[in-house]
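Removed from the display is one protein chain of the complex; every other protein chain stays in position.
A and B are the chain letters, set down in written order, and residue numbers restart from 1 in every chain.
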Amino acid sequence: MGVAHGEVKAEAPHMGGINEAGCGRGPRIGVYVCHCGLNIAATVDVARVRDAVAGLPGVVVARDNKYTCSEVGQKTIADDIKNLNLDRVVIASCSPRLHERTFRELMARSGLNPFLLEMANIREQCSWVHGHDREAATRKAVALTRAAIARAALLEPLERNVGSVTKSAMVIGGGVAGISAALYLANMGVKTYLVEREPSIGGHMAMLDKTFPTLDCSLCILSPKMVEVRENSNIELLSYTEVRKVEGQVGSFKVELLRKPRYIDEAKCVACGLCAEKCPSKAPDEFNRGYSERKAIYIPFPQAIPASYVIDPNYCRYFTRGGKCRVCEKICERGAVDFSQREEIVTLDVGAIVIATGFEPYDASRKTQYGYGRFPNVITSLDFERIICADGPTHGKLKRPSDWEIPRRIAFIQCVGSRDEHETDGAGKYCSRVCCMITAKQAFMVKEKYPDAEVYVYHTDMRTAGKGFEEFYQRGRSEGIVFVRGKPGEIVENPEDHSLRVVAEDADSGCILDLTFDMVVLAIGLRPPGGLVELAQKLNVSRSADGFLLEGHPKLRPAETSIEGIYLAGCAQFPKDIPDSVAQAGCAAAAAAGVLASDRIEMDPLNPVVDEELCIGCRLCEKLCPYGGIKVEKTDKGFKARVIELACKGCGVCGAACSARAIKMRHYSDEQIYAQTAALLEVG
Amino acid sequence: MKMNQEGEWEPKIVAFLCNWCSYAGADLAGTSRIQYPPNVRVIRVPCSGRVDPLLILKCLQRGADGVLVSGCHPGDCHYIAGNYLARRKFAMLKRLIEYLGVEEGRVQFSWVSAAEGEKFADVIKTVTRRVRELGPARKLVKVREMQGGAGASL
Partner (left out) sequence: MSDLLGVSGIMSGIGGMNNWKRDSDVNGAAANEAADRVAQDIRRIARKLLSDGEVDVFIGYGQGTLPSRVTPVFITRPEDADALIWDARCENDLVVYLPGIEGKAGVVVKGCDGRALARLLAEKQVERDRLKIVAVECAGVIDRKSVKRDGGNRVHLHPSCQVCEERTAPVYDFLAGGATGPVVPGGPGDKSGSRDPFGEIREFEARASEERWNYFSQEFDRCILCYACRQACPLCYCPECFADRATPKWIGKDRALSDKMVFHLGRAIHLAGRCIDCGACVRACPMGIDLRKLTRKMEKDARELFGYEAGKAAAAGALPLFASFTREDPDDFIL
């Protein structure tokens, strides 16, 4: 940024002159040009902008303020509205996406209709992007401000639509973030539906052995939370259920869910396990990442909630062999097995939604140079968690998959699927944030179990930003873990003993390290989960370039989305560790509860209005509106379109498609937009 | 006609940006301080589907050297399908005015998401460069509104 321009008067707002002449009965507009400290004033000649618009028709007063959004700045406007009888306000400052709400509230407090405000974006879309050209930036700022004035003169007062509030919430995703959000909400007295697509809640955290940097047992801390979900009378858990459709708006969403058949009556099953004992069909156990087997009738893990078995129709003989077997049905004393179950549609009415859909581990087989899937002893960090877990396939013994012998030399490779320019799907360029610490933890656990094991970590650089993280990493170093700054190009397997040769350059010493290991662990990144694209479309929320969901504001609204009433928790927004996920869940729950605390919700009234004289009753608008926001009804003048205000979202598609031009968009009318373009083009 | 300080012509370009994606993308370019030419002036609209072809024609008539309409990427429309409807309309409009003899590049369209600050800046650079190559608009411009009248053919 450059320095302040000499002409900028930072002291006391400058009076640009009150222009009573020529205002007549027309609009009485006050114009406020903001310095935003030096954010605008360093590039745009604010005084010149002020003077260029001061004499325009309808402009009663034009001033510049150091910070228009400050207490002083707002008071100046409030005083002018009162003393000069202003009926419209134009503020040339930052993006309306930042402060439109602030200034609308100011207007309302000052007795003016908040929709008589217009903002000119001379910061994000002017001073910040034309920093090298003061003259051009100033001219552009003048043009944008003049356009805002032309539009302001045509603005009409609007009354907000008022909607009712359904006092319940839905949380999508039952990992640690979703569990936490649901518990926060429930404990605030909100009826909460927790929707999980898998047969049990728990998410990825349930698969971890220990958590960093404290080395608590993951399930030991998660499982009480899961039980709390089951016990809390405000929470209704809908497991094995997916979101099909979402309609409506903040305060009253209508949700359609699809409950998949478990073929077990959850209420009757006591998880005794007799059925699985007798079940003749085996399937790879996905909870153990395929390193062990489970039965076709199974419980995902012992602590699963709901504590109910589920039948996997892909392996169950009843389904694969046309109605035969039914052993489980015969053995179950409680008659919980129910092959007649079908997919079921469930509808919910909720006032707010929290998305906590988590992540998907990176598919390491995409990095063919590391041989994951081909070389048995190359595993991922998530596989490691299962292999070292007491509940895992080796009952807590660290063993390598090729021969189930104890590995003595272990390498970890960082940033597999993260910080990677070669990943072409748009994602993968970001740092997944947790993998460095996961590796630090796992390496430490190896050393803990086998102090004489040789452990190498190949990394890009170790990122240990978090409470107690750096200390934990240093502890690992002192235990003899070797950290090598350098990424191996490939892994070569010795087909005889399945040992793995890893060659890499140590960037710190410049040496080439050519080493052979018994096992290699790939620290895989966190990716947006499958189905997130479709879910985002159903909920109408935006995604960011990395594929995760876009927050309302990167700094100030990290747990909100672009849609009012829909909030974010955990890795759905971006990779994060457990405490951050829980913190964001609390934030999302608080925001959702805030909405649910009131009895009514005000919505911007940016709906169209239909001119019945012009409406030809062609029904096109009705067919086009995706929200059912406009309906054609028979009147005494024939068929005429009518707007359903609360359903309408104000997109303007009906207005643009109306061939008779009978639909006028409030706040974005043809006249208003046209006046704006005309003013933009008038300025030289 | 817009001149810069050196008395050279500077193109005037009007951009209609949808509120949810492209306008947010433009804001992101700002917060990321990505620099681009100052010739484009933005009008915020709720959706690219709201942009009436007549508004585009009126811009050209009033002396815009270029017009850009930018919306959400296909599939990402905040209003589900406004951008798909816009795409059809714009495809037809673009062909029509070019058939009339208006230069290719005067009227352009883009998809810019809320996360694409860099792409927004690139689009503005591309559009500005192209319009600069074309020179001042003459066709469809209403003579009495031409300041200086240079190049007016009507």
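Everything below uses one rule, namely that contacts are C-beta pairs under 8 Å (C-beta built on N, C-alpha and C of every residue); 3 or more make two chains touch, one makes a residue touch a chain.
Bear in mind the structure is a predicted one, so any value in this text is a computation, not a measurement.
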{"item": "Identified contact with the non-displayed chain, of A:Ile345, A:Ala390, A:Ala597 or A:Leu614", "value": "A:Leu614"}
{"item": "Sites on chain A contacted by the missing partner chain, in the whole complex", "value": "613-614, 616-620, 623-624, 639, 657, 659-662, 670-671, 674-675"}
{"item": "Touch list for chain B against the chain that is not drawn", "value": "53-54, 57-58, 61, 74-75, 81, 84-85, 87-104, 108-111, 123, 126-127, 139-144, 153-154"}
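By our rule, only the chains that are shown with their structure count from here on.
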{"item": "Contacting residues of chain A [partner chain B, same complex]", "value": "95-97, 121, 123-126, 128-133, 135-137, 139-140, 143-144, 147, 537, 540, 542-545, 550, 562, 606, 624, 626, 649-653, 655-657, 665, 668, 670, 673-674, 676-678, 680-681, 683-684"}
{"item": "Chain A-facing residues of chain B, complex", "value": "1-5, 10, 12, 14, 20-21, 23-24, 26-27, 29-31, 33-38, 41-47, 49-52, 55, 58-59, 62-64, 75-76, 78-82, 85-86, 89, 113-116, 121, 147"}
